[in-house]
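The complex appears here without one of its protein chains, the remainder shown in place.
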Amino acid sequence: MDRRSLLALGLGAGAAGLAGRLPGAHGQPAPAGPAAPGAGAAQGRPFRILMLTFRGDTDVERGFRDYFAANEIKVEFLTRDVERDASRVKPILAEALPGFKPDLIYTYGTPNTLAVAGPYDAPPDAPFVHDIPVVFALVAAPVQVKIAPSLASSGRNVTGAVHVVPTDVQMRAMQSYKAFRKVGVIYSPNERNSVAIIEEMQAFCAGIDASVIAQPLTMVGNRPTGEGVEDFVRNLKAQGAEWLYLPADTFLATIFDRVGPAALSAGLPTFGATEFFLREGLGLVGLVSRYYSVGQLAASKAVEILVQRVPPRNIPIETLRRFALIINMNIAKQLGVYPPIAMLNYAEVIT
Amino acid sequence: MARTTLGLIAVFALIAAACVAFGAYFSYVTLLNAHRSVIEARFGIAAERVADVAEQAASLGIALPAQGTLTSLLDREARVEPAIRSMDLADERGIVLFSSDPARLGLAEAQDGGRGLTRPVRNDLNEVIGHVVVRYDPQILAAGAAALGDDLKVIALPALIGAGAATIVIGLLLAALLRRAARRAADPGAWPPAARAALAAAESVHREAARGFPPGKPTSGRASAAGAAPRPGESRRRA
Partner (left out) sequence: MIGLRGGITVAIVLILCSALAFIGWGAEQAAQRTIAPEILAKANTVARSAADLIGRAGAVGVPFDRLEGVGDYFESLRAANPEFAQISLVSAGGAELARAGDASAFAAAPQARIPVPDPSGRRLGDVLVLVDPTAVTAQVGAVLVDVAFIGIVSLLVALELVALVVGSRGIGALMAVERRLKALGRGVLARHEGSPGAAGALVSPIDRHVGALAERHAAIRAAAEARGDATALSRLADLETRTGLGRVQAAESEAAVAVRPALFLFMLAEELTRPFLPRFAQSVAAAGGSLSPDLAASLPIVAFMAVVALCQVPFAGLSERLGRRRGFVIGAMLAAMGYALSAVSPSYALFVAARVGTAVGYALVFVSSQGHVVDFSAGAARSAALAVFVRAIMVASLCGPPIGGVIADRLGAPAAFTASAGLALVALVVAFLTLPKTAWRAGAAAGVGLSDLKDAARAPGLMALLFGCAFPAKFLFAALCFLLVPLELQRLGYSSAAIGRFQMIYPVIMVLAVPFFAAMADRFDARGGFVVAGALVSGLGAMAMVLNPSIAFIVVALVALGYGQAMSIASQSALVADTAAALGGGRAAGVLGLFRLVERSGNAAGPASAGFLMASVGFALATALIGTVAVAGAALFALSELRMKQSPRRASSAAASEGSSA
């Protein structure tokens, strides 16, 4: 793998640097981020942000709050947790909005965001928040769930941070670890998001002269089941798949503890799109968004709205610029598939 | 005349020497810059390594000020290269958060005037959140500069003197040639061939004209115009 493809992965600062290029030894310090330091200096009273969490405080909220602190912007936070039940959003809003009068509402995850802002095609008189800007974090597919008609603009008082890593970036990382001609993938055929990912995989693989073996999960009615998933894994290996890719598929995530061991015993390396799979599901390697950074990205959008007074409709919904590569070394040892050493420059290794 | 000539030659010798000195000095500066960029490429490698670690930690949500383990890393990296004086991690405003040199904590790295080389530390949003700053021993540059200076002095001094002397010699030669030519020109017999031919033609025409030509043999229609003042264009005609 050359340096350029590393850079294209969006995580290659390390490799480029180790190579020690001559020019630019006196690089000018670039201005620090969108929010100039001390942007809050001219601000009168602190901004008020209502934070609606889904399962208590996570790294996302930590990153969100730290961003304001690092840029010295005074903010008063009011945090309310829905305890994994989005139906609690309505009463929380009814209680918090009149007294707290937030300048902005932060929402974690798709259910909370939809409960606050509703779908973009809801009738104008539907009981959703319209006049307060909403910034979401950790929504995987805002277009598919109708939070926004396109990533470029929600067309309304909403913007936010997406946490999925683009499929082609994941494919390139997978290829960098170990080049392949055939990749297997297991998915839930009823999840539009997963189907879209399969199409993106096929487009990418066509470009590098490789093929995708897509294996849908068994359906009972219109719900997927985990039936025979171990056989699917073994079949993929038998058909010559060199990797098993596990997309950010909601149902698949519930059966990681069956897929991972099956792949391991079949000797099939796995590449996962979520951190959880790597830590708990015996996955080999994955490229993931750090929750902390996703929180920071959401906060940077909040700062644009509050400090720079940019309307949310003019702020695109984005994912991170750089992602974390995580390698589970125990699995690598068991499979005998070791990462190329250049990857150790920027990978986080679980041992 | 002699004084003018000598003064002129001296001025030319000075110009030649000055230009050689100028060329030598600028060559020296060019070499110095090349030398520095090779050295800094080397230290840049160490700075990159620290920046990488800081970036990975930042993406795990460990804010720069909280990355306490960086001190030992900076220390280790700085010790590998004896020429590195200190290695700092500064936040985006340039305040030193960690350093291999404990005395530098809290300083604004830009304010110490020391020349250092920097590598940015970026977060996952691709924003610059800090810098790794390597300050290296100016002695290593100074030593190179001194060596280069000595080398070039050995070359430049003779070149300078030689150029000056050669200018004086050639100047004197040119002056002598000019003087000799002028002396020779005092005697029409020693004039250059073209001048001698012109003189001979003048002599013969004058002789004949003084005797008088037989009438009725006009040689050209322009005769009546003869004797007019020289036309301005003629006297200014270029060689």
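A and B are the chain letters, set down in written order, and residue numbers restart from 1 in every chain.
Note that contacts are C-beta pairs under 8 Å (C-beta built on N, C-alpha and C of every residue); 3 or more make two chains touch, one makes a residue touch a chain.
As the structure is a prediction and not an experimental result, all values here were calculated from the model.
Participant: Thinking of the whole complex, not just what is shown, which of B:Ala66, B:Val154 or B:Ala176 touches the missing chain?
Facilitator: With B:Ala66, B:Val154 or B:Ala176 as choices, the missing chain is touched by B:Val154.
Participant: Where does chain B touch the missing chain, residue by residue?
Facilitator: Spelled out for chain B, the touching residues are 1, 3-5, 7-8, 11-12, 15-16, 18-20, 22-24, 26-31, 33-35, 38-39, 41-42, 45-46, 49, 80-81, 144, 147-148, 151-152, 154-156, 158-160, 162-163, 166-167, 170-171, 174, 178-179, 181-183, 185-188, 191-192, 194-195, 197-199, 201-202, 205-206, 208-210, 212-215, 217-220, 222-227, 230, 232, 234-236, 238-239.
Participant: Counting contacts across the full complex, list the positions on chain A that touch the omitted chain.
Facilitator: Counting only chain A, the missing chain is touched by 1-3, 6, 15-16, 18-21, 23, 31, 329-330, 332-333, 336, 338-345, 349, 351.
Simple rule for what comes next: only the chains that are shown with their structure count from here on.
Participant: How many Å are there between the centre of chain A and the centre of chain B, using C-alpha atoms for each centre?
Facilitator: The computed centroid separation for chain A versus chain B comes out at 56 Å.
Participant: What part of chain A is in contact with chain B in the complex they form?
Facilitator: It is residues 13-14, 16-18, 20-23, 25-27, 29-34, 37, 59, 62-63, 66, 70, 289-293, 296-297, 300, 320-324, 345-346, 348 of chain A that touch chain B.
Participant: Chain A touches which residues of chain B in the complex?
Facilitator: Against chain A, chain B makes touches at 37-38, 40-42, 44-45, 47-49, 51-52, 55-56, 59-61, 63, 92-94, 117-120, 122-129, 131.
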